[in-house]
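Left out: one protein chain. Kept in place: all the others.
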Amino acid sequence: MTAKIAIQGLEVVFDRFRALKGVDLDVREGESYGLVGESGSGKSTLLRAITGLAPAASGTITVNGKPLGKTRDKAFYREVQMVFQDPYGSLHPRQTVDRLLQEPLAIHGIADGEKRIERALDEVGLGKGFRFRYAHQLSGGQRQRVAIARALILEPSILLLDEPTSALDASVQAEVLNLLEEVRRRRKLTFLMVSHDLAIITHMCERLMVMQNGEAVETLTASQLIGHRVSEDYTRNLLRASEGFLRTA
Amino acid sequence: MSAETIQSRREWLLSDQPASRLQARLGRAYVSWRRFSANRLALVGMLIIIALLVVAAFADVLAPYSPTVGDLKNARLLAPSAAHWFGTDDLGRDIYSRIVYGARWTLYVVILVAIIAAPIGLLVGTVAGYAGGWTDTILMRVTDIFLAFPKLVLALAFVAALGPGIENAVLAIAITSWPPYARIARAETLTVRNSDYIKAVQLMGASPVRIVLRHIMPLCISSLIIRVTLDMAGIILTAAGLGFLGLGAQPPLPEWGAMIASGRRFILDQWWVAAAPGAAILIVSLGFNLLGDGLRDALDPRSGDQ
Partner (left out) sequence: MNDTLLEVDDLRVTFPTRTGLVQAVRGVSFSLGRERLGIVGESGSGKSQTGRAIMGLTPPQAEVSAKKLAFDGIDLLSISPRQRRSLRGNRIAMILQDPKYSLDPVMTIGRQIIETLRTHEKVCKAEARERALAMLQAVQIRDPARVFDLYPHEVSGGMGQRAMIAMMLVTGPELMIADEPTSALDVTVQLDVLKILDKLVAERGMGLIFISHDLRLVSSFCDRVVVMYAGKVVEQIKASELRDAQHPYTRGLLNCMPRIGFERHPLPVLDRKPEWAA
């Protein structure tokens, strides 16, 4: 198995605050990998460092065997795309779905735009009727589907998912998670998914890393987690918390 | 057109599922229009501006006399009458005709200033806001320097340097009125710069130029249109002020400010000479202000989301 994404000793510093304190990670080709942690654990920062949205202070990031420098070229963005957490904030308020989907094609000079847009909308379960709507005419789940379509339209091989369902209702969350699994299977994508919810990560991912305060706590497989075969207290706490409230008499 | 076709057209415009780019755009415009037209005062403002446009376009038809050549012998400083609705001035020219022709110059000034100042402000503001760092500091300090002087004084200095005349007055006003637009555009840019939808475009590999031009500027434009419309009254007044001081339009051009200046000498005995152009300035300024207020409700990007 080759490493699709390999990270060594990654540090990210914002105004002297160390958001990531030397994190190692390797994600295999075709794998779905989860990052779990609470707020401030650095899980989202890790995703942003890969895309170049957060500056890496030190450490190396390798994608497809190619080490990344300070800036990312266009070819990188055809390989790696991201879906954001907040479906209300990630779509331009003055652009139709059509325009949103056309933008990446225009940037990369891709010719068969019409076909690709139709196919992308089809793939995320939105029909033609949605093509010329503005973001405010869509529900949260529909917006997130558009965001997924936008990420897929460049046909990347890696999808970074930053809490893609945490702003959605439970029933809509299920639909979006199913959709993500389906596109992964169909397109043989590699997922790197961030969530605060252990249940979602074990549902979606084969392996995961638990993070806290900018550091990796431990790396587990989903089956280890399901079998409660964890070695760190912090992970155990998270597991207990995810089971809901238990009244102690 | 029957009531039914109107109804079906409205449905087409308000459709939740537009079938084409055009329909989506028209639908959006229609929603804005409905919000705008719900405001009575804004409609009054728009009517005033439309009237101004009509008067300017058909000045030749509407004006009974020449705006520049008067009857010095028989018609000096006549009071308003059936022959001369607003009376005549000291050179025997019909004031009504001069005001009608003056509408052209007022429009000329307002439109030219808007066309020059708004894009400069938009460009400076969005670039400063998006680039940040040194670019931002330098651009904003330059803006501050312009803002530090009173507008009219600065315009006076420019006209003094460039020489009097209406073209130079326009230029001077434009040069002094872009800084507030730059401020607005920058503030707007700062609020959207870190939003996820701009980040998403960055992750598409879009260049900064493309992001500013195609994604940030469209968001700033509506607040800018509102501000420019509200400023139009100020532009007219500044132009009139320059005209009044003899630095704007030169005689015999029928510019309203210059007309007040020349009427000033008779203001106690022949009040109509100054009052008529004064009223014209007042009404048009009011019109632009009402229109701007209405546009603010109709175009406000924040309310536009829902």
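Order as written gives the chain letters A and B; numbering starts at 1 within each chain.
We adopt the following convention: a contact is a pair of C-beta atoms (placed from the backbone, for glycine too) under 8 Å apart; a residue touches a chain by one contact, two chains touch by 3 or more.
Because the structure is a prediction, the values reported are computed rather than measured.
Visitor: Going by the touch rule at the top, give the shown chains the omitted chain contacts.
Guide: A
Visitor: In the whole complex, not just what's shown, which of A:D73, A:E155 or A:D169 touches the removed chain?
Guide: Of all options in A:D73, A:E155 or A:D169, contact with the hidden chain holds for A:D169.
Visitor: Against the chain that's been left off, what residues of chain A make contact? List them.
Guide: Considering the whole complex, chain A reaches the absent chain at 38-39, 140, 169-175, 177-178, 181-182, 196-200, 202-204, 225-226, 237-248.
By our rule, only the chains that are shown with their structure count from here on.
Visitor: So the centre of each chain is just the mean of its C-alpha atoms; given that, what is the distance between chain A and chain B in Å?
Guide: About 47 Å separates the centre of chain A from that of chain B.
Visitor: Applying the document's contact rule, which stretches of chain B touch chain A when the two form their complex?
Guide: Counting only chain B, the residues touching chain A are 16-21, 23-24, 28, 195-197, 199-206, 210, 214-215, 218-219, 301, 304-306.
Visitor: If we count contacts the way the header does, which residues on chain A are in touch with chain B in the complex?
Guide: Listed in rising order, the residues of chain A that touch chain B are 51, 53, 72-74, 76-78, 81-82, 84-86, 89-94, 96, 98-99, 103-104, 107-108, 128-130, 132-137, 147, 150, 154.
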